[in-house]
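Data first, discussion second: the structure below is written as structure tokens.
With one protein chain held back, the other chains of the complex are shown just where they sit.
Read from first to last, the chains carry the letters A, B and C; within each, the first residue is number 1.
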Amino acid sequence: MKVSVIGATGYTGKELVKILLSHPEVEIETLTSESFAGKRFCEVYPSVKCNKICEHLELERIKSPVVFVALPHGKSASIVGNLIDRGIKVIDFSADFRLNDEKTYYKWYKVSHPRKDLLPEAVYGLPEIYREKIKDARLIANPGCYPTSVILALYPLLQNKLINPERVIVDSKSGVSGAGRNPTLATHFPEVNENISAYGVTGHRHLPEMEQELCKIAHQKVDITFVPHLIPVTRGILSTCYAELKEKLATKDVIEIYKKSYEKEPFVEVLPAGSFPHTKEVLFSNRCRIGINITDYFKVVVICAIDNLGKGASGQAVQNMNLMCGFDEQAGLK
Amino acid sequence: MKVSVIGATGYTGKELVKILLSHPEVEIETLTSESFAGKRFCEVYPSVKCNKICEHLELERIKSPVVFVALPHGKSASIVGNLIDRGIKVIDFSADFRLNDEKTYYKWYKVSHPRKDLLPEAVYGLPEIYREKIKDARLIANPGCYPTSVILALYPLLQNKLINPERVIVDSKSGVSGAGRNPTLATHFPEVNENISAYGVTGHRHLPEMEQELCKIAHQKVDITFVPHLIPVTRGILSTCYAELKEKLATKDVIEIYKKSYEKEPFVEVLPAGSFPHTKEVLFSNRCRIGINITDYFKVVVICAIDNLGKGASGQAVQNMNLMCGFDEQAGLK
Amino acid sequence: MKVSVIGATGYTGKELVKILLSHPEVEIETLTSESFAGKRFCEVYPSVKCNKICEHLELERIKSPVVFVALPHGKSASIVGNLIDRGIKVIDFSADFRLNDEKTYYKWYKVSHPRKDLLPEAVYGLPEIYREKIKDARLIANPGCYPTSVILALYPLLQNKLINPERVIVDSKSGVSGAGRNPTLATHFPEVNENISAYGVTGHRHLPEMEQELCKIAHQKVDITFVPHLIPVTRGILSTCYAELKEKLATKDVIEIYKKSYEKEPFVEVLPAGSFPHTKEVLFSNRCRIGINITDYFKVVVICAIDNLGKGASGQAVQNMNLMCGFDEQAGLK
Partner (left out) sequence: MKVSVIGATGYTGKELVKILLSHPEVEIETLTSESFAGKRFCEVYPSVKCNKICEHLELERIKSPVVFVALPHGKSASIVGNLIDRGIKVIDFSADFRLNDEKTYYKWYKVSHPRKDLLPEAVYGLPEIYREKIKDARLIANPGCYPTSVILALYPLLQNKLINPERVIVDSKSGVSGAGRNPTLATHFPEVNENISAYGVTGHRHLPEMEQELCKIAHQKVDITFVPHLIPVTRGILSTCYAELKEKLATKDVIEIYKKSYEKEPFVEVLPAGSFPHTKEVLFSNRCRIGINITDYFKVVVICAIDNLGKGASGQAVQNMNLMCGFDEQAGLK
């Protein structure tokens, strides 16, 4: 099957191309890049053995049955819309189709949504929750990296109504590639190196996305306090989530509940009591590792590690494609 | 005034020696080190211009009126006791005199305390809270690095009874020097680099220390969920603290309360609304910087940055010495 | 084909296991580890999905036709000898069979070689030079990481007698994984981080190995000045080599000579004029990238990047196995 990538030379695009090259069922047709049009992909990223030449985007020339769109928020929606209109299946990396409510989208992204008509049919591409819908979808909103780590961390607790939804704290730590490839002072090496800092404390765009999905799982309002932190590593997210148990459960009981929730999931691993994940363990993979502890006072701590460019972006996108196209869900991701 | 350092060649010892060398009121008499006895201090740490030869500890030869003891927990108490018995003032870096209750000490450190008799008179060396007691003390228990960052972050909230003490979450991130200079697999460069992980999730020794001090401030039980994380930087601690406001206050109101609490403190800085500290800003200093935010649902987030070897250890020790000896509190620390 | 790894839990062992798991022609039979015997491999390295249990080494139980031995220098030779005696093909990661001359071995490693009898038949496992011999070999001495980068950098120059062999300078920079997994003060995170240093300046064990191989290529004495440096990265070697051209050649001429030398090599890439390799481009691969420049005064600068655990160790070992066993040379390494 032919696939194309629009916006192939950002970090998520690069990771996606690398995975697609080793995928047994697909072949890359077109790679587009405005910044590097005319260059071979391997000139932009010598670590990836891909000789294909990056092209300027000419939408009508994109004809492959599946297209990945890795463009910035706001720029993506109309391009995605064009492809969908032409019967092409799309996996969109931007936030443009993640929020069901156009007003929430406007509040956080400050642009009027150009393709509101497609919002109802866009499927949030988290296979652990929406697998069946993904199989039938034309348009996948590939989840954000923070929301992926947080929703997978909290899903069994909320689904089983084990925690007080009014008091959920999420403290996330992310590598710098999450900020993209565009150089800024905040991502300049001497500023990031040997530094630890929080950012987006008064409001981060991934918060409404988490809230929307966690509320759907809980069937009620979930109040999340979310603070992301920038850590001097290139890749990896560790989300440490804190909540209050409604009843007195032991660590091993909660671990059993998680194991049951995720028993058929190929990419989610629940660790034994006393073990907690390191981001290093999941780098360059589509894996998600989760460790759990209950404190003496029945607070639950759930720690979740993913690779922000793997399960947090491009790995998950390929998992979604596999489901949409009837491939082995793990194809290209083992 | 002459001062000595017992256990001078660990990372806190090194930082202490560096500060003492530039202190206008003191002169170093004796430096002891079992691992590097016979070597000049500058051979062990070429970055520090100190030609003094490290000696094996012979307690009776230590005669300076003030001694800093930077030995491991358990090894410290009896040596500190000997010095106190001989009329020497001691600032102890270990945990041996931080916990008021010998049973709590035994529970966490698994050794019977050899000098219980001194526990009542040991003063917890956090000047922002115990300044007057420190001035009169003979024996200072220099606080742990995590507790320093957490107590300073939460003090105004608990003192003013603004938060629910049953739901305090502390998510701390620390540099690797906090683990000391003894090489282990957990601190081996290829294991730490490009990695983010939690540790001590099921119980860290700094938890009872925080609880003890925060309970004293609150005059009631405080339930803290504490998760420390190891970050690939050498120095710095960022503690992100989460609690629930009892009444509906705005960010600016809470900032005012903090500013009032700390208005006379030379080393504590309360940031304006929307600003949050980076560890980089406090490295190699005795400063503590605090940023505050109130969420839409009246959760309070307090972020506190210190240098674990500065305000979290050796800077604070010198601040304590300055108070005990009647020097300018900022001497050697500007 | 079944293969075994003796000493599987060091960093080279880990990388080897990871490659072997994805190799289309082989299956892992036995993994041995003295430190982690009884544990599953994935418990030691959660990033590698391998459930096999690590065993204590019992030589007689090792029966696979090919065995990788990743033991420390000195410990390897007699075990390798036992396997060879029993008709098993061996790829040895240690230096024990790299030096042809037992006296040189004794001089640098301070042990008398226990299996001198095997030295004549051991083949130095650098396929770009010894491919045909490797195909017929029973015992491969897998090259050191520094020598691999340096020999590949200088081979075309010496083979074509283009440089003065009395004045070769090699300045290498290596990541910390090259020092192995055993924690030491020199590899303790706070010591390595934010630091650049040379080591082994007065003599590094990889020097005689380079000299031996470069002299064979040049058919004369080659005087190499070699200074390795420790860089705060986990993986990667960059060797910057300097020599004096015998005749006045331009950069493009020398690049052509390199391209011709390596035109059939699947893992060696010669960059165009003005381009120089970054270690990041070759990480997690068996690739070697080389950039060349000639100065105004006809000094030649050759810069070579490899992954010390890839082409510098485990990737190359698998390349050697592929040749010995008649597999596609790139199997498992694409």
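Criterion: contacts are C-beta pairs under 8 Å (C-beta built on N, C-alpha and C of every residue); 3 or more make two chains touch, one makes a residue touch a chain.
All figures in this text were calculated on a predicted structure; none of them were measured in a lab.
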item	value
Omitted chain - touching chains that are shown	A, B, C
Contact partner of the left-out chain, one of B:194, B:223 or B:329	B:194
Hidden partner chain, touching residue among A:82, A:100 or A:187	A:187
Residue touching the undisplayed chain, where the options are B:98, B:188 or B:289	B:289
From C:35, C:78 or C:225, residue that would touch the chain that is not displayed	C:225
Chain not shown, touching residues in chain B	46-47, 193-194, 277-278, 280-285, 289
Positions on chain A where the hidden chain makes contact	11, 175-177, 181, 183-185, 187-190, 192-194, 232-235
Interface residues of chain C (partner: the chain not displayed)	166-167, 169, 171, 173, 175, 191, 193-199, 201-202, 223, 225, 227, 229, 231-236, 238, 240, 242, 244, 274, 276-280, 283, 291, 293, 295, 297, 299, 301, 303, 305
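Just so it is clear, only the chains that are shown with their structure count from here on.
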item	value
Overall pattern in which the protein chains touch one another (line/ring/star/complete/other)	complete
Where chain A and chain C are represented by their mean Cα positions, the distance between them in whole Å	38
Euclidean distance of C-alpha centroids - chain A vs chain B, Å	39
Between chain B and chain C, centroid-to-centroid distance (C-alpha), Å	46
Residues within chain B bordering two or more other chains	175, 193-194, 232-235
